[in-house]
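The full complex has more chains than appear here; those shown keep their coordinates.
Letters are used for the chains, namely A, B and C, taken in the order the chains are written, and counting of residues starts over at 1 for each.
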Amino acid sequence: MFIFLKKIFYFFYREFKVNISGFHDILTNITFFFISIFIFIFSIGPQDKILSVMGVSILWTLLLLSSTLSLTKFYRDDFDTGNLIILHLNGFSFEFIAILKTISHFIYVQVPFIISIPIACVLINIPMEKVYSLLISFAIGSFILSCLGSISSSMNLLNKRNYLLGSVIVMILSIPVIIFSVGIINTEENFISLINVLFGILLIIFAINPWATGACLKIALQNN
Amino acid sequence: MLLTKNISLFRADKIIFENINLSIGSGKILGLKGKNGSGKTSLIKTILCILEPTSGSIFWKGKNIEKNLYDFYNNVTYIADKTSSLKQLTINENIKIWKNIFLSKINNDQIEKILQTLKLDSYKNKKTNILSLGETKKLELLRLIIENKKIWILDEPFTNLDSEAIDVIKQTFEDHCKKEGSIIFSSHQNVQINTTEDLLL
Amino acid sequence: MKFLLNPNSFQNITNLLFKPILIVSLVLLILGLIFSFYLSPNDYQQGSTVRIMYIHVPSAWMSLMTYMIMVIYSIVALAFRIPFGFIINTAVAPIGAVFTLICIITGSLWGKPMWGTWWVWDARLTSVAILFIIYLIIIFINNSFENRAVREKIVAIFILIGSVNLPIIKFSVDWWNTLHQPASISKLSKPNIDPSMMTPLIIMTLALMLVGISIAILRINTEITNRKNSL
């Protein structure tokens, strides 16, 4: 049992080393995020009203867009270098790899965002009461996005060139999630029960993810 | 222990190999020889259950391999024909990750000694992307020792290596055989390895 | 009805039927165009722009129907492992996309004089736009995934997921009040539309349907032969 935990821990350590020494990517994502916010502020002008009304929606959209930025790297590197097979032969089933990768994507790509949200909220005048609920719905929503991203980027291994197709599929699937999550924050009542619904969606997708991803990885390795 | 019965593989409707019967017991070295494109890599991947054979079946310890795949995987180390060390990390970091992910019990002194015989010790703290091709391959072969499994399956283990390194590998192979391990490797070169059996594809 | 599930008998039957269908559809199309542009009256409110309706409404219906067909065949293919369903999906998706595009274009041409803008983000229009994008994605998946078996499954599953959109399109006018016309023809009991407008509408619907079917037959047959060759 302890051995097993150690294994998992070092999987995350590995992802950390790989992703963070690609610190550049994280930086790119966050810079993209902030530049886009600046764009909005500058083009709308300092009319605080529109900004603070629209702020939540803008943040959500930017979250979605910037998580698609990191999708290309999700499985591709490990697939090309043959590390996927080696991990598989060493007791990580494809499904398990999918779960671990999703979680580490969440940790290394989405969490930096979530951390930078309070700053972003200050920039676009979102009232502080909302920040709390924003953070919760963001945490859940971004995990959903990680799962969807895992599925679609494993699909992308099956097609050799079209790197945007995966993102297109993710985005169309995440439309309901977006509508719902933006809706949540703007309704005053029933916040808890709505969050529960979002959490339910998360659970469903989190359950589907390993199977879908695992199947895609397996077939991708066969074709290679 | 490992047995293939009449396996054949078709890829994109081309016959890659047909009716291959292999058996590997402990203490044996099996060499897969063949020209370029004769299907050595494909056969190895089929044995590892990464590719599904079009017909025929593979047995592990008497049972169909699909039924106890993870037991099989627990006993096998695969060195592919490409290198898997992470280019962003140093040799030491790579070894550390391997050791922990493969739950290896090997201690640091041993690794130190092997690095010395392979002449890699002066690069320990260098990123692996500066290594020469041969050095990268040697690092990859280190996985054999770190994983410390019974069956070694190697795809072209001698490419890019100089004769000294090949001698070290030969020695390692022989030691492994003495310890009741078994080895499958593919090669198109005529390396003087004392195989107990050869298969010409 | 075996020919709807079996490629061989499909090819046999459509070889017989293709020419008649094509001829009838062309005749109907010409007839319908004549009816809708010369023989039908102007609307007292909308003037002659009402004639757009004779293309808009049939193509809207066709786009929905095509998707329905794909949904049915996806279920058939996935649940009963009948590969003919995959063939249909691949062949029919571009046709649906074209009908949807026609619907959107005629709709916005109509919208400019009627609502004063090309496009509004109401539920009906938005959901139709999504339908169009779903069609496109299906086409992209079909074109860029290399492994056929996987690609077919992904497409079928995607079609099923996307089918959530159909009821939204259909009932959006009832559920949310929007600018768009609520259903006036499909009310079963008593269609509240003038017969002089009804005739060209029906003829055009039949014509577009038959045109769609004949293109579909062509595409399905080439798809079948393609697959036979690649085996």
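Criterion: a contact is a pair of C-beta atoms (placed from the backbone, for glycine too) under 8 Å apart; a residue touches a chain by one contact, two chains touch by 3 or more.
This is a predicted model, so every value here is computed, not measured.
J.: Only one of each protein chain appears in place, so what formula describes the complete complex in this structure file?
T.: Composition of the full complex, by label: A x2, B x2, C x1.
In this section, only the chains that are shown with their structure count from here on.
J.: Just by CA atoms, which chain is the most central one?
T.: Most central by this criterion: A.
J.: Can you check how far apart subunit A and subunit B are, centre to centre, with Cα atoms defining each centre and the answer in Å?
T.: Each chain reduced to its C-alpha mean, subunit A and subunit B end up 36 Å apart.
J.: Cα centroid separation between subunit B and subunit C, in whole Å?
T.: Roughly 56 Å, centre to centre.
J.: Of all residues in subunit B, which are in touch with two or more distinct other chains?
T.: In subunit B, nothing touches at least two other chains.
J.: Scan subunit C for residues touching two or more other chains and write them down.
T.: Correct list: empty.
J.: Can you list the residues on subunit A that touch subunit C in the complex?
T.: 155, 158-162, 165, 168-169, 172-173, 175, 216, 219, 223
J.: Show which residues of subunit C lie in contact with subunit A when the two form their complex.
T.: Listed in rising order, the residues are 130, 133-134, 137, 140-141, 144-147, 150-151, 154, 158, 161.
J.: Quick one: in the complex, what on subunit B touches subunit A?
T.: So the residues of subunit B touching subunit A come out as 48, 50-52, 70, 73-74, 76-78, 80, 82-84, 86, 88-89, 93, 97, 100-103, 143, 147.
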